[in-house]
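Comments concern the structure below.
What you see is the complex with one protein chain gone and the rest in place.
The letters A, B and C name the chains in turn, as written, and every chain counts its residues from 1.
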Amino acid sequence: AILNFTSNHSELLCLQLNTVSLCADPTAASYTDSSDDETSPREKTQVNSKGSSDFCVKNIKQAEFGRREIEIAEQDMSALISLRKRAQGEKPLAGAKVVGCTHITAQTAVLIETLVALGAQCRWTACNIYSTQNEVAAALAEIGVAVFAWKGESEDDFWWCIDRCVNTEGWQANMILDDGGDLTHWVYKKYPSVFKKVQGIVEESVTGVHRLYQLSKAGKLCVPAMNVNDSVTKQKFDNLYCCRESILDGLKRTTDVMFGGKQVVVCGYGEVGKGCCSALKALGAIVCVTEIDPICALQACMDGFKVVKLNEVVRHMDMVITCTGNKNVVTREQLDRMKNGCIVCNMGHSNTEIDVASLRTPELTWERVRSQVDHIIWPDGKRVILLAEGRLLNLSCSTVPSFVLSITATTQALALIELYNAPEGRYRQDVYLLPKKMDEYVASLHLPNFDAHLTELSDEQAKYMGLNKNGPFKPNYYRYQHHSTQSE
Amino acid sequence: AILNFTSNHSELLCLQLNTVSLCADPTAASYTDSSDDETSPREKTQVNSKGSSDFCVKNIKQAEFGRREIEIAEQDMSALISLRKRAQGEKPLAGAKVVGCTHITAQTAVLIETLVALGAQCRWTACNIYSTQNEVAAALAEIGVAVFAWKGESEDDFWWCIDRCVNTEGWQANMILDDGGDLTHWVYKKYPSVFKKVQGIVEESVTGVHRLYQLSKAGKLCVPAMNVNDSVTKQKFDNLYCCRESILDGLKRTTDVMFGGKQVVVCGYGEVGKGCCSALKALGAIVCVTEIDPICALQACMDGFKVVKLNEVVRHMDMVITCTGNKNVVTREQLDRMKNGCIVCNMGHSNTEIDVASLRTPELTWERVRSQVDHIIWPDGKRVILLAEGRLLNLSCSTVPSFVLSITATTQALALIELYNAPEGRYRQDVYLLPKKMDEYVASLHLPNFDAHLTELSDEQAKYMGLNKNGPFKPNYYRYQHHSTQSE
Amino acid sequence: AILNFTSNHSELLCLQLNTVSLCADPTAASYTDSSDDETSPREKTQVNSKGSSDFCVKNIKQAEFGRREIEIAEQDMSALISLRKRAQGEKPLAGAKVVGCTHITAQTAVLIETLVALGAQCRWTACNIYSTQNEVAAALAEIGVAVFAWKGESEDDFWWCIDRCVNTEGWQANMILDDGGDLTHWVYKKYPSVFKKVQGIVEESVTGVHRLYQLSKAGKLCVPAMNVNDSVTKQKFDNLYCCRESILDGLKRTTDVMFGGKQVVVCGYGEVGKGCCSALKALGAIVCVTEIDPICALQACMDGFKVVKLNEVVRHMDMVITCTGNKNVVTREQLDRMKNGCIVCNMGHSNTEIDVASLRTPELTWERVRSQVDHIIWPDGKRVILLAEGRLLNLSCSTVPSFVLSITATTQALALIELYNAPEGRYRQDVYLLPKKMDEYVASLHLPNFDAHLTELSDEQAKYMGLNKNGPFKPNYYRYQHHSTQSE
Partner (left out) sequence: AILNFTSNHSELLCLQLNTVSLCADPTAASYTDSSDDETSPREKTQVNSKGSSDFCVKNIKQAEFGRREIEIAEQDMSALISLRKRAQGEKPLAGAKVVGCTHITAQTAVLIETLVALGAQCRWTACNIYSTQNEVAAALAEIGVAVFAWKGESEDDFWWCIDRCVNTEGWQANMILDDGGDLTHWVYKKYPSVFKKVQGIVEESVTGVHRLYQLSKAGKLCVPAMNVNDSVTKQKFDNLYCCRESILDGLKRTTDVMFGGKQVVVCGYGEVGKGCCSALKALGAIVCVTEIDPICALQACMDGFKVVKLNEVVRHMDMVITCTGNKNVVTREQLDRMKNGCIVCNMGHSNTEIDVASLRTPELTWERVRSQVDHIIWPDGKRVILLAEGRLLNLSCSTVPSFVLSITATTQALALIELYNAPEGRYRQDVYLLPKKMDEYVASLHLPNFDAHLTELSDEQAKYMGLNKNGPFKPNYYRYQHHSTQSE
């Protein structure tokens, strides 16, 4: 069954990457070259400075480098730091035993260390075989977190690490924090009895949430689960704002392109497309848009973007950016018609948007000119510049601001606290969204970063509005405000 | 009961005005001065050129002027014109007898004439005693629509006109198009038997929709009703885009103020606030924001607006603009602290946002310097410039683009067609939102204005996305995408 | 000679209007209807409240209305108010007898009253037969300024008024403030002996400055003259910023057009074009540009505007705006190809940019739909919407912010002070630009409006930069920074 499940594991990982869309570029931030040491971490014996060896990382000696990265990340994640301070007295996670499976980066380290500060014991593994920052894993291991992860795991390593997190003597998890659903899946398959003690699952990714809903529908979900993916804060900030920042960064780091005056077509005008269009236009690009949905198309018009069909404009474009979530949005025929020097990249959900496979034909020459940058050369000498082989640009070629990750991480921490402390009966064996009020609390924890001062309702005003002075201030359906699933 | 209901009628009208927020400034567009003729239209006998006298307007001779206004409006309402063309063959409203109660402006005239072109017979009255464009009413009367409305009706006139629309020999309405709920209310109270033949009510305003839901809850709604107010197209375009355009216009027409470098505080960062902030910032104003909701506050931060409390900044502001929907957002104490020349105005839901009443004290002098512009003069000579006495600026001091009105009008027309043609059983005695797909159809009818070209899904893509190629393209909850009820 | 000079006077006035580009729309601001009184002011005898009759205005009784307008203007002209305060003790214009010829509006009234406050005696007339605000003229007359001006003068009236200003018993001007050069011309022709006492001329307009340079070249300039037109503050603010504000206002007031998604071509990307493009793009229009100069064209590209030929795009445009200073930029052939509803207007130097004359042919119908708005109707029913008959839109259809006028007026006042107080020999019989340092002083007087705080150089820094701590901070050629004479 496992084999069956993992048969298309690489595709699965890819999917996770695409949906999570939030791991920092591991290469960019790596200060220590591990390539010299080819020994598998599984074969090494390492001990941290306190004498523990309950971890498996690339090189525990890199801990100090990792600590520095974590400290840098903390500067933009003050919401978690303030959560530590506010909740530290009461230790709301005292007694919690959290097993976690996420990208292991400086930002998740800040989350994990917050959970520890709030009283939790943590065992952690990576949700992706490539994304682990080795020095960060070392730093976590050094302070006593049982981490099992390194960059460049094999698939066998991947499941071995998960297993080591879950299956350890004298320790049994009572909370699960998952990103992609692999950990949850493993526990279901191998250690179903663990669920007797588990008080809840917190899941961040589209894929993982999808699986939980399927389990729930099938009546097989045996503990409450919190869907963090669809919280308004995550949706809003991961998409619109994050893409507004990362589209420019990703294009610059790979191509050093100048934006002023460039003709760009953005395929899809959902939140991701809106973020891309806004940033590109702001820096002087001339942007047009393709859409299938007339309402989004009308928004694009009102926002000042010409709505076109890709075929009408593809000859003249300097850049083609996909943000649709659909497949074959850019076809080989259209790639054939692009002009010399056209840059093609993908900011959408999956690596199917550009039909990259169609470019792997004998008459075209691929030339890798930089990391993540391929020139595809036509027989007549025309070059199309393909970024990240059509995978997500912002995942592959830029970094994600710690501040944006802080919003998701804070939501995860609050979801854990909520599930762990909820009175009997509040949550049943179902998938829940974080209560609106906690969404607002996540937002409020991030306002001090901006020195923003909220206005408080007077009693009279609260009454007039029919609101509680402390919120929630919006009805529940507001949660979906900026959620546009299909055309991105 | 009627008396009781209308006891606070002026407040009611005000509410309607606020929620509708879409009537063109009647004074601005009036080319004919009717003030010379003091005779009540009710006492005149007028006949149109075809000999009919089944109407009551200020002056049928103004028809030609009104026709010109209607023609101008048509230029930006081509969705309705194309609806006429597409549906004219089949006359989907053949047999429909529509009684309507809306603002009577050039734009609603385009709607009414579209209904007529689709086969309907129409009788019409005004939902507001001030907003009728007399020459437009005349133009409608001239082509045979039974219009009962003029600018400056008394309250008695108001109900008399409604009554004349409904209560006419040999004609009984089978459809109601209402804006504010007064017409519906009147029929309920006076002619309940009419509902035996009525196939549906189409209601546009917040107030009217609220009443319909109350009727529905109370089990008293006896026909299906369509809630046009909450359609995504209306919400999105009436608020964000419309305010983006009208805030500048309203301020300029009243004060000729220069925007560059002006310090502005916008109270409330909902859709209206977002539209105002975006436009003001774009023209060089330095804008800050107040908010009660941490999520909207965080959006303001990310959009580049400092989030402050009004008290912290009120001394330094050149303009204070309210968009909260709340009351007493600007208090007398804050007005006392404003600097000389500060402009204060309201773009929000109601005229309670600025505590204007508190300014009517003996020590302050009011000086009316222009229409809709008062200088409030403090004993030390300080002047605060109050616009429209705190009523809605964009209603009072600017015009609304015909294009925006076209979206609402098209939605109303489609709602009528849907209710009139729906097979038995599709709609029960409840309040409905327009089906998602018709929302999308409204949007698509407006795309030709922008020469926008939609992309069509291939079969393969539609299957991959799990969508019908013809839409709907978004789930139903997407409808609420940009709907922020409470903090505007 | 006079006759010869004035033979094409109406064209001249037009030129002046175009180059000055700064008179408030007289109709818009007029609260009092003078049309009922057809008597020529020259035939009336009027006396102000102090018993003086040394003036000639439409109706002295409108003084109070005018006073209110002046007070409103003062709010945005605080630089002049602060100049009054700073210089009042020493009365730097004590003994100055200023004869002035400018538009007579609330804003120039603030200037005139500042001159009076600084010690000057003033006699004033209008530089344009249409632009006088009668009530403002009355207010000036009421406080004792000898004003000779009204709206709707005949050409004979025009010169009569000038003559009355100059030629009065017991008073001889020693300073001239001119706008267009007509006053200067009159003095040259009729009262050359006046120049014996005149210490200088301050001239604001392109036309007037041009004439002065011609006089200077011909060796006929007999007093020093200050060219205010080319001061950096005036150039920069009158063009870029003023047009950024007025293009939207002018279009809205005439057509109520929605900007979002509109396709606009702006002909000419000088300062005026830059201001128009920036504002339109900011509100969601899709803007392209035509240019003859490759450098300006390259700027347009980098700023995100497609550079096109008018012929390529004219079919698809919703608006065509000229800002070139050239003639026949929009030809009849292009007007023939515009789509139904296209708006055509001019923001450039002269009314020749659009070939309006070519539209006066029998097959086209002109329909005046509003003040300043004509529909030109083609035989097939197509309508093109022509604003202000091709004259300057911002002059005809919008108002100019008082703040912008304040910059020019302050420069004029300082130029008068400089010339009046300059030691013998500083200025010869030539045309001068205001010293750089005084330009900077004008700017600094306007900073308090924005609560802007200048940084002061330390001694060490000033030495490092080779600058005087008090300025000037830029070399003289910086003056031309944003001056683009030819393509606007």
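Here is the rule we go by: a contact is a pair of C-beta atoms (placed from the backbone, for glycine too) under 8 Å apart; a residue touches a chain by one contact, two chains touch by 3 or more.
Since this is a predicted model, take the numbers as computed values, not measurements.
Within the whole complex, the absent chain has one touching residue among B:Phe65, B:Trp124 or B:Phe305, and that is B:Phe305.
Only one of B:Gly208, B:Gly260 or B:Pro294 touches the absent chain when the whole complex is considered: B:Gly260. Interface note: of A:Arg123, A:Arg253 or A:Lys436, the residue touching the hidden chain in the full complex is A:Arg253. From the options A:Arg123, A:Arg164, A:Arg211 or A:Arg244, the residue with contact to the chain not on display is A:Arg244. Seen from chain B, the chain kept out of the figure touches residues 260-261, 263, 281, 284-286, 301-306. Against the chain not shown here, chain A presents residues 24, 31, 68, 72, 75-76, 241, 244-245, 248-249, 252-253, 256-261, 263, 279, 282-284, 316, 340-341, 367, 369-370, 383, 398-404, 449-451.
Touching the omitted chain from chain C are residues 232-233, 236-237, 241, 290-302, 306-310, 312, 325-329, 439-441, 443-444, 446-447, 449-458, 460-461, 464-465, 467, 471, 473-475, 477-478, 480-487.
Simple rule for what comes next: only the chains that are shown with their structure count from here on.
For the pair chain A and chain B, the distance between C-alpha centroids works out to 42 Å.
Chain centres here are Cα means. That of chain A falls 57 Å from that of chain C. The multi-chain contact residues of chain A, meaning those touching 2 or more other chains, are 301-302, 306.
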